[in-house]
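Got a structure for you, questions after.
Removed: one protein chain of the complex. Kept in place: all other protein chains.
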Amino acid sequence: MTTEASAPDIDLRGSRTRLRRERRVHRLFFGAAVTSILISLLIIGSLAGEAWRFISTVDLSSLWDLGWFPRRGMFDLKTVLVGTLLIALVAMAVATPLGLGAAVYLSEYARPRARRWLKPILEVLAGIPSVVLGYFALTWISPNLVMRLNPQAGVFNMAAAGIGVGILVTPLVASVTEDAMRAVPHALREASYGLGARKATTVTRVVFPAAASGIVASLILGLSRAIGETMVVAMAAGAVGGSLFEVNIFQPGQTMTAAMSALAIGSDQVAGSTNAFQSLFFLGLLLFLMTLALNVISERFVRKVREKY
Amino acid sequence: MTEQPRPIPATRSVPTGALVPGNSRAADPGRPESFIFDVEGLKVFYGSFQAVAETSMQIREHEITALIGPSGCGKTTVLRCFNRMNDLIEGARVEGTIRYHGADIYGEKVDPVEVRRRIGMVFQKPNPFPKSIYDNIAFGPRIAGHKGNMDDLVEESLARAALWDEVRDKLRQSAYALSGGQQQRLCIARAIATSPDVLLMDEPCSSLDPIATLRIEELMIELKRDYSIIIVTHNMQQAARVSDRTAFFTVDVKETGMRTGRLVEFDTTDVIFTNPRQKQTEDYITGRFG
Partner (left out) sequence: MATRTPLPSTGELVRRSIQGRRFSWADFAFPASLLLALLFSLLFLATLLVDVFVKAWSALSGRGWSVVTSSLSLNAETAGLWQSIMGSLGLTVVVAVIAFPIGIGAAVYLEEYAPDNRLTRFINTNIRNLAGVPSIVYGILGFTIFVRFVRAVGAGGGVAGQNLLAGGLTLAALVLPIVIITAAEALRAVPAAIREAGFGVGATRWEVIRHHVVPYAAPGILTGTVLTLARAFGETAPLLLVGAATGFFSVGSAGLLQKATGPYTALPVTIFSWARQPGADFRSLTAAAIVVLLVLMLTANAAAIILRNRFERKW
């Protein structure tokens, strides 16, 4: 008598209500996850439409002009791009030494007890809202640092804004760099010590290069954040109502983000020409693409770190 | 009718690749109805990698069957096939049939959750839930819709796992407060609580000290009365001590480097350990490899 012939004496099919519930729950959670894709599409949609309208109706010669004066129909792109770039560079000039230095110290030298209260303080710095840093840049950094450095500087200047953004970005650079350095296996450090290298040599010649991809990623992320920062620049770099093309960081300047916020709160808006308002979307699209590109590049570097270890 | 083993169709009885003349029933012609599991042509793949070569075997009721072999031979993989735990691994694929009470657990309409309610599992490292001892036991029956008195069920499960006396006054305390051996017995009690008829044990004593190990081995022999037990162990002496039947697996390495597990011999423990038919079995038992 083979068992094939006899009917199974148990039912393994499971309860229908339970199976239905499982399917429903699965679909619900899937829907939540897909919302993120929806948001991306909405962002791209909201930018692209108006940006296209701007670029197709605007007089293209106005994109290369004396300055950024939307009220007068002057949309000199190099003003805002150079402004963004200068402030981002000043910011990175501040954030790179401070952030990297702090991170290397915390991960390689600090004693556990010191780490325990130094790290949270750095995290407090990370939590300071950008309006507060904008205020600080305008009312303290500008008079006490920038104007002392260069008495010709105006109260509103790109350098003060740049330093403010730099302080904002420092914790980000520090934390990503620290993660990268801690990811370096101890075995490498031990091998170096075993060969008789002193600590400074080990850190600079072994650990740092091993963490290089992660460090580069942190700098790129910092740069992306600096480019996308609005409030510090809006408050401290001046240029309400438009700005001439300017490369002197001790003078007021205009970034893409500040130009956008000025358009939004109406100080640059004009009853007649709607091009002015649409330029907001065009700048937004540029900004979005730039930060997206930087973030994708930084992701590549982070992946290289993961592959190595 | 008689001492002769019944004639059995060749496709069912002889595992491909195994050179056992005859089959697992040769030593003891059991009746098919007393097989709790009838494995036929089982193969397991992870993606394109074949973890287990075609295997057939029959597990008897109320016995302790041990799966032994060197590491990587697929014994844990095979064990996890019996309660469809391999389903949880991404890319795992199972071919063949495993009949349990006559029904193929890999059949089309089978709900793995139902399978796992009837077949309990104890893992290598004790893994109680981060809850009280009581809630650890009660969880399974609760979600299965148990209607009776939960307190009684908890007490009975703990008693059968030889843990009741030690924890009766601390049922509401955290399961993590127990020692390793106690936690493993708690896991056994938890598995028993859903009233399974089979217990699968994956190296249950490997993280325990010798005294705790001994207690669990004694417990297994007691449990055999009410349950059928399949245990994976890398400890040969343990297999020799507790099991009625033993299956020896080995690992074949191809030129490509792919390591596939294969059932070599399956017989009563006595035979395997004193008079194995396969040279590979003998080599493993005597420690010449593995």
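Residue numbering begins at 1 within each chain, and the chains themselves are lettered A and B in the order written.
Criterion: contacts are C-beta pairs under 8 Å (C-beta built on N, C-alpha and C of every residue); 3 or more make two chains touch, one makes a residue touch a chain.
Please read these numbers as outputs of a predicted model, since none were measured by experiment.
Asker: In the whole complex, not just what's shown, which of A:I43, A:A93 or A:L195 touches the removed chain?
Answerer: Once the missing chain is taken into account, the touching residue is A:I43.
Asker: Just name the one of A:D11, A:D59, A:E190 or A:E299 that touches the chain not displayed here.
Answerer: A:E299
Asker: Please give every residue of subunit A in contact with the chain that is not shown.
Answerer: 18, 21-22, 25-26, 28-37, 39-40, 42-43, 45-47, 50, 97-102, 104-106, 109, 118, 121-122, 124-125, 127-136, 138-140, 167, 170-171, 174, 198-201, 203-204, 221, 224-225, 227-231, 234-235, 257, 260-261, 264-265, 280-281, 284, 287-288, 291-292, 294-296, 299
Asker: Which positions on subunit B touch the chain that was left off?
Answerer: Residue positions of subunit B that touch the missing chain: 83, 85, 88, 90, 113-114, 116-118, 120-121, 123, 125, 127-131, 139-140, 143-144, 174-176, 187, 190-191, 193-194.
One rule holds in what follows: only the chains that are shown with their structure count from here on.
Asker: Express in whole angstrom the distance between the two chain centres, defined as the mean CA positions of subunit A and subunit B.
Answerer: Centre-to-centre distance between subunit A and subunit B: 54 Å.
Asker: Flag every residue of subunit B that touches subunit A in the complex, lowest number first.
Answerer: 9, 12, 32-33, 35, 38, 99-105, 107, 109-111, 113-115, 118
Asker: Quick check on the complex: what are the subunit A residues that touch subunit B?
Answerer: Of all residues in subunit A, those touching subunit B are 1-3, 6-14, 18-19.
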